[in-house]
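Following this message is one structure expressed as structure tokens.
Missing here: one protein chain of the complex. Every other protein chain is in place.
Labels A and B are assigned to the chains in the order they are written; within every chain, residues are numbered from 1.
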Amino acid sequence: MFRLLWLIPAIPFASSLVLALVGSRMSKKVVAAIGVAAIAASAVISILTTWKFLVAPPPGDSYTQALWTWIDVAGFRPQIAFYLDSLSLIMTLVVTFVSFLIHLYSAEFMIESEGYSRFFAYMNLFVASMVTLLLADNLLLLYLGWEGVGLCSYLLIGFWYPDPANGLAARKAFIVTRIGDTSMIIGLFLLFRQLGTLHIQELMHRAAEQWTVGSALPIAAAALLLGGSVGKSAQLPLQTWLPDAMAGPTPVSALIHAATMVTAGVYLIARTHVLFRLAPSVQFAVAVIGATTLVFAGFSALNQWDIKRVLAYSTMSQIGYMFLAMGVGAWTAGIFHFMTHAFFKSLLFLAAGVVIDAMHDEHNIFKMGGLRKELPLAFGVFLIAGCSLAGLPLITAGFYSKGLIVWEAWSSPQGNPILWLAGAFGVVLTALYIFRVIFLVFFGEAKASVTKRPGYRIQIPLGILAVLSLIGGFVNLPPGLGNEPLFTRLLETALPPSVQDRFGLLTEMRSEGLLALAFLLGLGLAYLFYLRSRQWSTALTANRLGKVLHEFWFADWGFDWCYDKLLVQPVLWFARIDKGDVVDAFYTGIAGLNELLCRGLCLTENGQVRWYAASIAAGTVIFVAIVLFR
Amino acid sequence: MDAVFYIAAVTAILATLMVITRLNAVHALLYLIVSLLSVALVFYTLGAPFIATLEVIIYAGAIMVLFVFVVMMLNLGAKTAETERTWLKPGMWTGPCVLAAFLIVEVAYLLFHAGSLGQEAGLVEPKQVAIALFGPYLIGVELASMLLLGALVGAYHLSARKQQQLEIQDGVDSNGTRAVTGRDLTRSGAGGPSRAA
Partner (left out) sequence: MRRNLIFTLMSIEVMLNAAGLAFVVAGSRWVQPDGQVMFIFILATAAAEVSVGLALLLQLYHRDKSLDADAASRMRG
């Protein structure tokens, strides 16, 4: 079964190729069948591989399948090889399974859009790249997958390319993540230069042997890799692309910008955890970035009117939680949150897609209302996912994963109470913004009528994801609630165990209890301001200070404006004044010279017989002169 | 003999100068004939009697007569003299004069730097010319005959009346409205899809 590992990326890649080459000539049914079946095959193989891994784990808890040697130059020999341990296993399983559900959803959702086969080709290519990234055994292959997902993200955000705004959003995403990618490739150069290999396990080995904790090289390497992660995962300061990426179709947002690509950064940090442990200052930076992003994004999410942008900022915030987990050394907790987040965030996006579609492409939550009677399924799953996101105690998956992270932020030796406070405050904000959306969209009086109801291909994925959002947390029960950390035990074969040694005022149960209170606080505030007395919320934004803050948080804390003034305008100005510089003058000069010659020679083509005769005569005379007087 | 040569040469040069400066076409033609005849005389003094004869008969006799025919047919007499007066301005002669001066310099250079003339110009019998034509220059003869054939056909075709040419063109173009004849079927088969569209 492990020998089928290479099929997991290969099948979607092949189907993407087929769809790209001949897809436009096939009927939509066939295209959908190929696109969905490819991912289904990958998902099935992942599930079977997981089962096999759990039942009969390979020796050393890891399995490598080498396909061929990619490059062989002067001792640098990266291979196309797939490395399976519990970390990549869990992530591949989640990615392929959620991708399969989203593909099934988009088979119906995207049926009216033009470019149906193009869509599935891109989506399959994306899944193939993502799985390559996850299963790569060396950093160069990982970078290949990394770039592949970046490319597919660009192609899919700008999927409806006739609208230039979509192209702009796609370019913004690509360019901002590129900044991170550049940082990452420099990190790869550094690692190769210093340690002589890019094979991940070997690299971790050598780094642990040769580098001492806190010295300059691991700090530099880890910081550069962190740059890449920050770009891909849309954390501060490279987070500006994610809200604009919502210009793409909803399944794209669900798959790429909620469940998979944006978590690639988290995966990178988890994979190279040895480097981060060798550079504690960088690891602390990871935690700080995570904590600040989750608070910042929470405020921004609270002030959006576009339902998809709320969810985008929410994604940013939740990945902040994952970064926070990585930063305090709670490696398995971060991956656990990734899994539950994949379930409920993609579900939120898919349900939002149903709502938007039913309201004729209306994204503004203030123009929606009372939809719980019209779209009962969407309401139900959105509610479940929202509760999971906010962390409704005991019955939702999000509660367990988020609780674990926040507790580790307190108790880990690299954690500190401020980080715990940030995490807890984040819970308040999360509950507040998501219930704001729920109350505005599904409660209240109806503002517009609904014409479209989802079919079975949409209902099935929604249902499955809803169930997973509820029970997904039960694989890792904390000590006070059953003490069955199955998930953690599985992942500790690949990642270092988290240490909990600072207790002080809180125990795990008390932390969970406080989070439950935070959830209720957020829920209560949302109920007050958005369901019972709407006038309070309008009053808040109407007064002067409230208005300023509202605008500020709506514009994502002014980051876009800042980058525009600092970076974009100067570059444009420089490009403008450089338009006619010396090098350009050289080339335009050549063109101008040619033009001059052409115009000169054109004069000789005036159609006058006498002129032609005269030139012949003159030519002959000159020729004779040359021959004579040589 | 020398005197005849020099007189004929001067006559030729003067007559040619008159050819290129006359306004009346007929006058120019007549001067051209005089020039040709003088050159024939020069040929004779240089010991090429056969060529002299040919010059008179063919060049002055056939080609010039052709010119005279055309000029008479187009009635280029006094009328063209008027237009020529307007066209031929003195300033127009500068270019040609400059080029001619170059040429004269080159010819002079050639004459004075070439080998000496030495012996008297010899007589070449027509018989020798004939042997050369049938010997080494046989291909040239064939080519010249083909050239003349080509000129014949070309001149004939180019002189076809314009009316006939228009008729032939009409026949090819308006096939949409023509009645179907036997030729049409074969032609439309060759035309193909572009015609159907």
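One rule holds in what follows: contacts are C-beta pairs under 8 Å (C-beta built on N, C-alpha and C of every residue); 3 or more make two chains touch, one makes a residue touch a chain.
The model shown is predicted, which means the values in this text are computed figures rather than measured ones.
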Please identify which of the visible chains the hidden chain touches across the whole complex.
A, B
Touching residue (missing chain; options B:4, B:78, B:108 or B:151)
B:151
Missing-partner contacts on chain A, residue numbers
602, 604-610, 613-614
Considering the whole complex rather than only what is displayed, give the residues of chain B touching the chain that is not shown.
16, 19-20, 25, 28-29, 32, 35-36, 39, 42-43, 46-48, 50-51, 54-55, 58-59, 62-64, 66-67, 70-71, 73-74, 76, 80, 83-84, 87-88, 92, 95-96, 117, 121-124, 128-129, 131-133, 137, 140, 144, 147-148, 150-152, 154-155, 158-159, 162
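Definition applied: only the chains that are shown with their structure count from here on.
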Can you compute the centre-to-centre distance for chain A and chain B, using the mean CA position of each chain? Integer Å is fine.
85
Enumerate the contact residues on chain B facing chain A in the complex.
95, 99, 102-103, 106, 109-110
Residue ranges of chain A in contact with chain B within the complex:
614, 617-618, 621, 624-625, 628-629
